[in-house]
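One protein chain omitted, others in place.
Here is subunit A:
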Amino acid sequence: MAAVQDGPMELDAEKETKPEILSDGTSNLSGNTASGTLSSSPLTAAPAGAAPKMEDQQTLIAVLQFLKRNKLTESVDILRREAGLGEDQEALDGSGAGKGEGDGGDTNSLLSRVSMASAAAPQSTLTPMPVKSADQPDVSVVLSAYSQQGDPFLYKVYYSDLKNFIESVLDCHRAELSQLFYPLFVHMYLELVYNNNENEAKAFFEKFSGDQECYYQDDLRILCGLTKKEHLKGNEALLDFRTSRFVLRISRDSYQLLKRHLQERHNNQIWNIIQEHLYIDIFDGISRSKGQIDSMSGSLAGEAKREVNKIKVFYGLLKEPEIEVPLDDEDDEAENEEGKPKKKKTKKDSMGSKSKKQDPNAPQQNRIPLPELKDSDKLDKIMYMKESTKKIRLGPENLPSICFYTFLNAYQGLTAVDFTDDSSLLAGGFADSTVRVWSVTPKKLRKVKSAAELNLIDKESDDVLERIMDEKTASESKILYGHSGPVYGVSFSPDRNYLLSSSEDGTIRLWSLQTFTCLVGYKGHNYPVWDTQFSPFGYYFVSGGHDRVARLWATDHYQPLRIFAGHLADVTCTRFHPNSNYVATGSTDRTVRLWDVLNGNCVRIFTGHKGPIHSLAFSPNGKFLASGSTDGRVLLWDIGHGLMIGELKGHTDTIYALKFSRDGEILASGSMDNTVRLWDSMKAFDEVETDDFTAATGHIHLPDNSHELLLGTYHSKSTPVTHLHFTRRNLLLATGAYNSQ
């Protein structure tokens, strides 16, 4: 007896400190089988110290004895097989139990308990068993986690009991413990569904779904359709819900309170779910407020674990390569009438010195290999610097002008847009599988002549690069045909020689903007590819799709270099960090993740969105990330600390476009609600106090100051904003397709 008792006790003790799942499947199973009936009995005045495990065992044995006494041998056999109890073990335990009966006041209660359980046994405990054992082999292991059987009629009782408890605790704990509702609700519901208690499941859903937070609405909608065990197998979203453990962050006090309650009430069903399917991240200190919790919750798998966001991220920018700029003559040329090249030069110097200083947060220059700069790249850099000297300083007092490019007659549906960095080209992806490239400058798009014509060219001439271009077919726009499904993502290479497009057909295509033909089709995603983007240095690109992974590619490899797996649902948008060492992905599971390109690890998980994320933007200094979702909110994240630092409310529909101004003072957001909004990002970043405590615990208290940060709202005429781009001089370009209905 003592030996038997000790084992589970130890396990339990461990559980208290380290809430890990019990790896011992069988014992778990056997224990849980009876636990439902046990706790259901109204007479459970069991000793307070007794652990549930031990009691389970005892009850099981008691049931066996009862059955034997009543000559129900078949049932005994089944139960014994099910429970995995040997004949001898039972005898041993039986005698142990007998002894126990003799010596304590327990006896009566135990006996009465046994009789209660046996009454319930034929209906609830025993009948489902054959089904379960029959199904066991062909259902995945994951599903088997639900095979535990409680009395389906009592799920409601458990849940409402817990609900009553949580509603009665002190305010400071209530908010934290309320987090339990949703995951428990989902797991209990799934458990009911899994065990073919369809009607109970429906009743359970009906009774409690209204209590859930409104941001789980979408998931609940999926859940309510699930009423059959067969449905569980195919449903990926819910498979994820079961495999990954829902993460909750609860203060130690609240957790103790909960544990004590569950033990008192012997609410084992719930306790088991908590043990098996939830990960409770306990912290010391003051419990969080409702607002704090709400701002972080909402994702498919709960909040991020704290350790996840502790990894060091090198968010600094890479050192600018030294380019000897032939400043003077060019400046003279361009600016002679202004007569201030001198002034400029000093400015340039100061800029140069700034970039020479190595940022302590920046990664090693060669942390990931980057392509060498070509001559043309250097020229472009020079152009960039020159342009940026003419850049307008933006601020709350000095808002940017917005030029709106409207796509007219886009009946086929505009699905993606990208501008080149120098704002000379515009690419649009359409639902009719085409990609169209426009020149938004007077310079027309020319392609290289055909091979036959190229043969005729004097290759020695100085302007050979001009000569190879076909002047005759020059036009303002070119159409690229090749995809066989809507094009959901387009991205220009930084050198403007290539264009990437990702499509519903599962491929990513690389197009040459010299010949306007397709160069490579990258296959690997198999499912729709929602987004793709070139690295700011070219060569690498990232893509994300319906297959729930993001992939890192290099243009000269037909297979991905890295696969970033971890999202629980579609990867909807992908963005490179300005230093190209990290990739941010947004997903339908309502999280944003940051991945290290070097080793493929997930280094940040940001939760807090209440809807699928459709847009991401890094601040130019690489420190911050902004994300926009279908719920119409923009969230701001501090990458270094791994914290949410702002929430921008105002949009009323999905945000499809986010962009920081070139200096990062202004964040522009464009949405389905036909507006462009400008936000004071500087103020948003400054106002957050990131002291040690918040950094350590991750409990951020967000000021609700959206309306203060909102600098401007600009309505368009029924034109949803699909893309935003700041030119090098800080003029904001917006695009969208006019929608005549």
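Methods note: contacts are C-beta pairs under 8 Å (C-beta built on N, C-alpha and C of every residue); 3 or more make two chains touch, one makes a residue touch a chain; residues count from 1.
Here, contacts and distances are computed from a predicted model.
Peer 1: Leaving aside the chains you can see, what is the UniProt protein name of the one that's missing? Options: "Hemoglobin subunit beta", "Transcription initiation factor TFIID subunit 6", "Multifunctional methyltransferase subunit TRM112-like protein" or "Serine/threonine-protein phosphatase 2A 55 kDa regulatory subunit B".
Peer 2: "Transcription initiation factor TFIID subunit 6"
Peer 1: Tell me which of A:170, A:222, A:286 or A:311 is the one touching the absent chain.
Peer 2: Answering carefully, the residue with contact to the hidden chain is A:222.
Peer 1: Taking the entire complex into account, which one of A:371, A:413 or A:521 touches the absent chain?
Peer 2: Answer from the full complex: A:413 touches the omitted chain.
Peer 1: Among the options A:211, A:453 or A:704, which residue touches the chain absent from this view?
Peer 2: With A:211, A:453 or A:704 as choices, the missing chain is touched by A:211.
Peer 1: Determine which one of A:290, A:374, A:557 or A:717 touches the chain that has been left out.
Peer 2: Answer from the full complex: A:717 touches the omitted chain.
Peer 1: Residues on subunit A that touch the omitted chain in the whole complex?
Peer 2: Looking at subunit A, the ones touching the missing chain are residues 202, 205-206, 209-211, 214, 217, 220-222, 224-228, 230-231, 234-235, 398-415, 426, 428, 430-431, 436, 438, 440, 477, 485-486, 488, 504, 527-528, 530, 546, 570, 572, 588, 612, 614, 630, 653-654, 656, 672, 676, 678, 711-712, 714-717, 720, 722, 732, 734, 737.
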